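Notes to accompany the following structure.
All protein chains but one are shown in place.
Our next item is chain A:
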Amino acid sequence: MLRFGPDQGPLVAVALPLFEDANRVRGFAVAICRALAARGVATVLPDLPGQGESLVPLENCGILDIADGFDCATKEAWNANRRLYGVALRSGALLDKLALLDGRWHFAPQDGPSVLRDLKRIKQASQPHIRLSDADWYFDLQAPADHPDPPVEIAGNLISTALLTDLSVYAPWTPADGGPVRIVRLDSDPAPADRHVPGTALWRRAEPGNDVTLARLLADDIADWIATCER
C-alpha cells in the first residue's frame, strides 16, 4: 500500500479500477496522490485483492471480496479518528460500497454492465472464430455440474464467474445511498456529472500513460470538495 501526505487530517483512500485498467491508470493515480499531498491531503493507494502485489489471486475474488479489501485498507483511518474519503477511478467506483466513508468522489465512473460488456468484447476479439453466446458466455457449459465453475481467462486475467455475475448487476454508489458523492468526467463523456474537465482517457491507451495536468486539476477538485465537506 502506498501512502502520501501528512499523518493528521482527513485521509483519502484511492480505489483503482478493476483488471487491466488498474495498470493503465496506476501512474496517474500516484500523480493525483502526490498532488494531493502537496495540498496537505493524505492518501493511501492500496493493492486490493487480485490487484498488483496482492497475494490473493483474482480468480478467487467476487466483487465483495475486493470491496472488503478496500474497507480493510481504510480501517487505520477509523482507528486514528481521521475523517475518511473515497476517491475512485473508473470501475474503482464499484469497490467503495463496504467502506464507511464520509464522502465519495468518482472520476469517470463505470457501471458493472459496461465493464462486463467491455470484457466480453475483449474475449470475443481473442477468439474471433467462436461466437460468444448472449448472457451465459462466461460459463463453461461442458464443465461437470458438480464442480465449481472454472474461471474465465480474459486478456491474461483469470476472472471468476462469480465476479462476472456481480458485474452484471453492480452500479456505483449514488447520493440516494447516502452521504456526499461528487462525480467528475472528461469533456468527451456526455454522461451527467458535477463537473466535466479536459484530459486524456488513459484507460483506453494500449500502454500505461499519465496526464499530470489532469492529475493536478483533479487534485484541486478533490481538495476543494473535501474542504466543503469538512465545513
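Convention: a residue touches a chain if its C-beta (ideal position, glycine included) is under 8 Å from a C-beta of that chain, and two chains touch if they have at least 3 such contacts; residues count from 1.
The rule we apply is simple: contacts and distances are computed from a predicted model.
According to UniProt, the chain absent from the figure is "Acyl carrier protein", selected among "ATPase", "Acyl carrier protein", "Xylose transport system permease protein XylH" or "ABC transporter ATP-binding protein". When the full complex is taken into account, the listed residue touching the unshown chain is A:D118, out of A:D47, A:D96 or A:D118. One of A:A80, A:L100, A:L132 or A:V212 touches the chain omitted from the figure, and that residue is A:L132. Considering the complete assembly, chain A touches the hidden chain via residues 114, 117-118, 120-122, 124-126, 128, 132, 134, 155, 188-191, 200-201, 204-206.
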